[in-house]
Structure formats: structure tokens, C-alpha cells
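One chain of protein is taken out of this complex; the other chains stay put.
Presenting chain A:
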Amino acid sequence: MQKKMAYSFPDEVLEHVFSFIKSHKDRNAVSLVCKSWYEIESWCRRKIFVGNCYAVSPRMVIKRFPEVRSVEVKGKPHFADFNLVPDGWGGNILPWIKEMAGAYPWLEEIRLKRMVVTDESLELIAKSFKNFKVLVLSSCEGFSTDGLAAIAASCKNLKELDLRESEVDDLSGHWLIHFPETYTSLVSLNISCLGSDEVSFSALERLVGRCPNLRTLRLNRAVPLDKIASILHRAPQLVEFGTGAYAAELRPDVFSNLAGAFSNCKELRSLSGFWDVVPAYLPAIYSVCSRLTTLNLSYATIQSRDLIKLVSHCPSLQRLLVLDYIEDSGLEALASSCKDLQELRVFPSDPFGVEPNVSLTEQGLVAVSLGCPKLQSVLYFCRRMSNVALVTIAQNRPNLTHFRLCIIEPKTADYLTLESLDVGFGAIVEHCKDLRRLSLSGLLTDRVFEYIGTYAKKLEMLSVAFAGDSDLGLHHVLSGCESLRKLEIRDCPFGDKALLANAGKLETMRSLWMSSCSVSFGACKLLGQKMPRLNVEVIDERAPPDSRPERCPVEKLYIYRSVAGPRFDMPPFVWMKDEDSALGLS
């Protein structure tokens, strides 16, 4: 076939065109078109996302993309949130910071998730990047308020400091004082995870008062309710606000101050915090409720009655995070008042209790699926489910993209028919053609995986526990789910066969986690030795995995693709093939 002559652009023109192409997916496509585009694109790439810090080395990234200004890196696998990844496993950001300190002096943004960040890393960041603007540490750990003090003191152009859900060693609430009096550029501050009983409140007030562009402020629990008014008066332009403990003695003057302060905040769209709620103070926020798009009540132990009153004031709500105190009746009220709802997360107030403590069943979710036409994302903890409810939800809401159902007791059958929930979840994947994330629970056989493999073509992330009967289940998923990137499995009877038969698939995914399954050490060794672009990590804290016979099932298995080869920072309880074993020398 004759190829027409390509129209050739000068490089600057191409670069200019690329500057309008923002999404990572599109940038990646552009870089693969041809040699010249590859080179130009790599020079003008400003933002990179590394979904697995061990998939590539910092040096490789720097070599390929020399002009980066914004970096996002993720470390531990998702199941680390459930303590399945032992301490010391890895995911330390320091090697990255060290390399970037030299190579990217103009780096502006660092966003990390599930990584170990020490004070040394924070101090290095503070010292190395003169124009540093954004630091987001999501579910990170390993640092203290000393590290934060270094950032506050040195980063004159800092706009965003967001510590969401990280574990911080609170040495002193006074790190806030390290923001110089001349510093005024703060736009977003999230310190909701800090535990310190003494946040230097006066420093906080002064900081808030002198930063006119502040739009997001999420306080920690220690900030008392009676201080909120003075904060809000200093920052009436806030768009997102998180309270501290929302409790105080009932006093009319405190209430009216609070209500007045809230009513002054005309731009407020998102509220969170609400630890220890005293319901009598809830009406203080009513003046902003009509404009609220996000409401996070996942700490608020308030009863259904108060919750119903609250949500009925919020017709513009798009995201709601709430405890199961909302009960079915509250969800029905939600379904009738909040027609713009896109995302719902219902968390369990008492997950370890044997008997249900609240009247929240599958009916609540069915009601929301019927009443909220824009509902796309669901995370729902409950104690019972039925196939008929799941089928109804699927038919009502084919636009679902995220469906994470957590029936608290493993292997719970359909409470009406006592059958498995295969058919219900099958309906979900069949009807919701754009489903990207799915978590399964309840009694499930291999059949549900057959449905998933057949229908869930856009599924990117799947979480499975206590499900399936045999390797066939895993085989269905690995062979059928074309878009699968992350698969996490625990306590399922999946063994070597499906894994080995679909080894190639693993190179097309970001990662696979399997714990308490039946994959043998021998299979892991085989995979590791023969697939050079996969890192096969066997995690076993009881004893070195290679001290056992090959038939032994491994405790935990984490497989991820990588061009960086084996990592060098493995603790002793992690086994991975090394070069010697790959060559058959050990």
C-alpha cells in the first residue's frame, strides 16, 4: 500500500498541538505514533503518573521525560488498607525524591498514595524544589510534623498541602507556625488526619486570615466547634470545608455565631469532618445545604431522623458518604430529594457485631438506584442481599461505573432463595456496560466469574474474597476481562493452573494480588523465572518461602509488571527471583 507523504510540521508547532492534549492516555498514544512524535512528546511532557512505584525506576523516568513538573506515584497495593501488606514491605519514596532533586529542580507537584514518606524525604523536597506548589500525601505514613514544618518553612510558593488519610506522627501542633508571616499563597489545606490535641489554633487562624485564595480547608478533630465561626469569618470564600469535632455544650450564642458564619460562606459546596456530632448543632449548616454538592458524614454518628432532615435540605447533592445509621428510610428520603446524586458510600457503624444494629438492608440501595438517575458510583456495606435486588439495581442503573458491594458476612447467600448471588452480580455486569470497578461479596460460585469474563469488558479493577470453587473462576476473569488492570483476591480456591495458563495476561495488567489462595511456590518460581517483565513477589512472614517445598501454597502473592527488574529494597519476608535463580545458578 502506498503511503502518502506525511505532512511535516516544525517541532514547535507539534509541541504546541501537544500542549492541548492533557490526558495521560492520549499523551501515551501520541508518544507511540512514530519516532519524531515520541521524542517531541517526551520533551514536552509535564505531568507523569506512575501507578506502581516499582514498575519503573526514577532514573528511567527522568531519562525519558526530562522536563516534568508534576509527578504522581502510587506504592502499596490496595489491600494494604486491610493490613494484608506487612510493615516494611516497601514503597519508600526517598529514592525517587533523591533522583528528582537533581533532575527536576523546577518540580512543582508531588502526589503520592500508599507510600512510605519519611521526614528525610519531606526535608529534601523542601530544600530541592524552589517552585514547589502541591504536596498531596494520600494514605501515606512514616513522617512526622517535623517534616511538615520543613515544608511550611521553605516552600514559599506552596499552594496545596493535603494529608488525606495519612498516618502522621504528631510531635507538635506547632508546625503550623513555620509558615512565615509573609506566606499568603495557600489554596488548599487538609490536615484532617492529624491527631494532635493541640493544634496551634492561633497560628491556624492567622494563616487562614492572610491567605485570600484559600478554597479548601479540612480541619482535624481537635479543632473545637466554637472555633469554627472565627475561622469561617476569616475565609468566607471557602469552597470546601471540613469541621473538627462537631460537638459542644448547647449554647444559643455559640449556635448563632456558627450559623451566621456558615451563612456568610456563599461559595461553600463541600462539607466534611463532623466527628462526635451533637445533632442540635446541625441546623447551623442549613443555610449552605441548598448549594452543597458533597457531604461527607462518614464519621457522624447521628441517627436516621437527623440524617433525613439534613439530606432533605440538600437537593443539589452529588456525593454522599454516610454511616449506615441512615437506614433504609433515610436512603428512601435521599432518593426522593437528591436527584443529582452520582456517588453514594454507606459505611458500617458496627461491622463486627453479629446482629444488625440498624435497619439498613438491600432495600435502601434499591430505592436509591430507582430514584437517582445519575447514580454512577456505589460503595455499600450491608448484611443481606438478594439476586432480585441486584437484578433490579442493574436494570435501574445501567450507567453504573463503580459497584462495590460488601455483604459483611462472607459467603452470605441470597436471603430469599438461599442460592448464590451469581445471577445478581451477573445482571450487574451484563447491564452496566461501562462498569470499571467491581467488588464482590456474598455466596458466589465459579459461575459469577463466567458472567464477569463474558460481560465485563470495560472492567478495570476487580476485588474478590471468599468466592469461587476452582481455578476455572480465575481463568474466566483472566481470559475474559479485556480491560482488567488490577485484580485483588483473597481467600479463594484459585491455584496454579489458571495463573500459569494466563501468564501472558499478567503483563497487560498493573498488578495481581492473591492471598490465602492455593498458588504453590513452585508456580511462583516458574512465573518469576520465565516472565522477565513480571516481578513475582512471594510474601510470607512465617518463614522464607524458599525454605518450604515447592508444592506449598504461598501465603501472599503480589505480581506486577515492571521494566525496572527486581527491586533492591525487599525485606526478608519477600521472596522474588534474582538474577542467579533466573539463570538457574542458585
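Quick notes on this one:
The definition used in the following text is that contacts are C-beta pairs under 8 Å (C-beta built on N, C-alpha and C of every residue); 3 or more make two chains touch, one makes a residue touch a chain; residues count from 1.
As a convention for this text, contacts and distances are computed from a predicted model.
Set against the options "SKP1-like protein 21 isoform X1", "Histidine-containing phosphotransfer protein", "Calcium and integrin-binding protein 1" or "Septin", the UniProt name belonging to the omitted chain is "SKP1-like protein 21 isoform X1". One of A:Glu205, A:Asp340, A:Glu419 or A:Asp546 touches the chain omitted from the figure, and that residue is A:Asp546.
Among A:Lys98, A:Arg210, A:His313 or A:His402, only A:His402 touches the chain left out of the display.
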